[in-house]
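These notes are about the structure you will find just below.
Of the protein chains in this complex, one is absent; all others appear in place.
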Amino acid sequence: MSLLANTGVLLGKELKTEFRSRELLTTTVVFIIIVLVLFSFTFDPLSDEARRFGSGLLWLAFLFAASLMLQPCFLREQANDTLSALRLSVSDPFAIFLAKLAANTLFLMITELLLLPVFAVMYSVPVLGVLHWLTLVFFLGSLGVSTAGTALSSISAQARMRELLLPLLLLPMLTPILIASTEVTAALLDRSPYVLWKGIGFLVAFDIVFLTALWLFGEYLLEE
Amino acid sequence: MWKRAIFAAIVVSLMGAAAYASFFIAPTERTMGTLQRIFYFHAAAAWAGMTAFSISFLANLLYVWRRQPRWDSLGVSSAEVGLAFITTVLITGPIWAKPAWGIYWTWDARLTSTFVLWLLYISYLLLRTLIEEPDRRALLSALFGIFSFLDVPLVFGSIRWWRTQHPAPVIMGDGSSGLDPTMKATFFFSVLAMHVLMAFLIIERNRLEKLRFEVDVIRHELEVA
Partner (left out) sequence: MTPRVASPAGIRFENVEKRYAGLYALRRVSLEVAPGECVVLAGRNGSGKTTLLRIAARLVRPSGGNVSYSGESGGEKASDRVRPGFVAHATMVYDELTAEENLLLFARLQGVERPEERVAALLAEVSLTERSKSLVRTFSRGMRQRVAIARALLTAPSAMLLDEPATGLDSQGISWLAGTLRGMRDAGCTLLMSLHGESEISALATRGIRLDAGTVVGDTNAGADMSAVLAGAGE
């Protein structure tokens, strides 16, 4: 079975499992809303600065949420040792990672797009005109977060204090995503929006580097 | 035994010579005066720290490839030594900055990415304490180390780009730009001394790690018997 075919089958499983319970999606969405509301208490959300700060806070909220959402990724494969079953069944172990990171990217994007209107209303920023660009940024940023997050989640699942460990490992590593995504988003939400191509370039670079690293080293992450 | 003592003596002399050179041989800098001399220590320590992290990266790669405990040993030793050097950089920086420019910290590209690098290697060491089984610990921390090292250029690049979007007062002009020849010589001598110190510390820390490993092996064998 080819890598892509395996990935497709596994992605189907990930999606089916999540959409059946929807626990990850709902908790993530609620968490981000809470964070956005709390953030809004720390400064005047309707001021001019809010547009600048708003993007940063939005992405910060996404990163925090992601570092929580990614924890069950490999933990749930430990319950019945289904990870071993997967390792025995797939021809290329990278399929396991690819499926998980694709699913995680999708979940993150869903939460981000669901929260965009909430954010737009709370901070009074215009999003409709640049919706397609925002979707692109969300995609590239979420892809980076998921790739690094899935890799690190497989590491933290094998350590103690894993709930605290994943954010600790993940957040510093995601600095480039936070910076680039914030800048591009802020530029798009500006009074006169424009696309920061260099920022998008950074996101693409991050995604490529981490996908390649995961492809090269993924099977070692799964070793017993 | 003697080799170590001689090596230690060399390290001490080199560091002493570098310190002497920094204080007495290098000319006094025009604007900052004597305070600037901390640069020889600070910047040289930064270079040594980066070298140590590069060694750690290579050791991590070698461990994943060969799976020999010696590479894990070298990886953690050089990471710890690198962290020590970078910590001194992060501490001496503000000490220098406050009297020189009035503020302790600025979020410029070099400082900020150094801080993120520091955080990543703290996480690396923390991860190691949270995995008990030695082979797992070696493999997983090596992989995390590899990811961290690959992340560093991205971190630096993105922060520097961010800074061009929001220019802040450019404070610490790169100290080695447009340096007087004596200053340059002093600087490179300091770099050499720091690297020799780094090598000494890594070797000693590595010995300690090997001893710990042997003690663990013996303890396990006793438990089984």
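Order of writing sets the chain letters: A and B. Residues in each chain are counted from 1.
Throughout what follows, a contact is a pair of C-beta atoms (placed from the backbone, for glycine too) under 8 Å apart; a residue touches a chain by one contact, two chains touch by 3 or more.
Not measured: the values here are computed from a predicted model.
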{"item": "Given A:24, A:57 or A:86, the one touching the chain that is not displayed", "value": "A:86"}
{"item": "Contacting the left-out chain in the complete assembly, out of B:66, B:98, B:184 or B:220", "value": "B:220"}
{"item": "Absent chain, residues of subunit B that touch it", "value": "133-135, 213, 216-218, 220-221, 224"}
{"item": "Positions on subunit A where the hidden chain makes contact", "value": "1, 6, 9-10, 13, 16-17, 20-21, 79-82, 84-92, 223-224"}
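Operating definition for what follows: only the chains that are shown with their structure count from here on.
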{"item": "Complex contact set, residues of subunit B against subunit A", "value": "64, 116, 119-120, 123, 126-127, 130-132, 136, 139-140, 143-144, 146-148, 150-151, 154-155, 157-159, 161-162, 165"}
{"item": "Contact set on subunit A toward subunit B in their complex", "value": "148, 151-152, 155, 158-161, 165, 168-169, 172-173, 175-176, 179-180, 183, 198-199, 202, 205-206, 209-210, 213, 217, 220-221, 223"}
